[in-house]
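Heads up, the thing below is written out as structure tokens.
Here we show just some of the chains, and they stay where they sit in the whole.
Chain naming follows the written order as A, B and C, and within any one chain the residues start at number 1.
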């Protein structure tokens, strides 16, 4: 199947980003395709390369980047939500790109399912 | 329909609203803090047992384990890993997260 | 809606899915109602079959008489009245949610179809995409 994913919360503060990541990893392992992961609301905060969690904690941003690199997953950050929260193109970690909300609607249309993770 | 609830039944009304608006035959998956609703002695236990008569109730095992609740699960709640989460999403024609 | 021109008419052109946006949060306390509306408008611009459900505190989004001047926050409630211009005309409110808050259809800024929980549940069950916030 082709799955679309929506992440509505930033890293660490809510479990949403963790849950979405574990879900996507499991879906890939089962042979499903990830049409796109769309980051909306505070979810845009998952995309900044400046994130530095403590040494003994997981690195959520790098996890997403690595997954995108290894499996060619499209990680899209909503431009309007990003501007409102101070996320700019030059801050993006590898694998992320900024685009419009149309990309979310498109993944709702093109994907067989849209799974939403949030607060 | 697969309903996904990620909030504790004490802190929020998400589970209550979900159960009110879920049709018979639907599935419910409890994840994150939502898994507390799947534990014995929880305020949601009667509602969950009632819902079990008409719906399939699942809880995400990794979230139960993280919270030390894996040994307290109400009988009849089916435990799944992320694998099973993916299967549930694919088996059901649509899904809804009660955020 | 500058995103409209860029995004619509791509490979998704012509495919129509049922999108339901379930509004369960009050306005102003959090941004979900406001940012949720933006997705509604884009889905409408993609000519999708869009409906909005107002459930729980989401019914407060439609309360008449919102005056945000003292908060210095933008009053976005008029945007619900603009939905019609985007051909978004399927607005539903759950009767139980309204009644539990002492609200009636005439307290709302836009006409909505008031549905029982069962009626709304049946509508939800046939959607392709459900986005709740």
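Note that in this section contacts are C-beta pairs under 8 Å (C-beta built on N, C-alpha and C of every residue); 3 or more make two chains touch, one makes a residue touch a chain.
Owing to the predicted nature of the structure, the values given are computational and were not obtained by experimental measurement.
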item: Composition by chain label (entire complex, not just displayed copies); value: A x2, B x2, C x2
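We take it that only the chains that are shown with their structure count from here on.
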item: Distance from the mean Cα position of subunit C to that of subunit A, given in whole angstrom; value: 24
item: Of all residues in subunit C, the ones touching two or more other chains; value: 32, 128-129, 132-133
item: Touching two or more other chains - residues of subunit B; value: 94-97, 99
item: Subunit A - residues contacting subunit B, complex; value: 1, 3, 8, 15-16, 19, 22-23, 25-27, 29-30, 32, 112-119
item: Subunit C residues touching subunit A - in the complex, by the definition given at the top; value: 2-4, 6-8, 10-12, 15, 17, 19, 31-32, 35, 38-39, 42-43, 45-46, 48, 128-129, 131-133
item: Residue ranges of subunit C touching subunit B (in the complex, touch as defined); value: 22, 24, 32, 55-56, 94, 96, 117, 120-122, 124-125, 127-130, 132-133
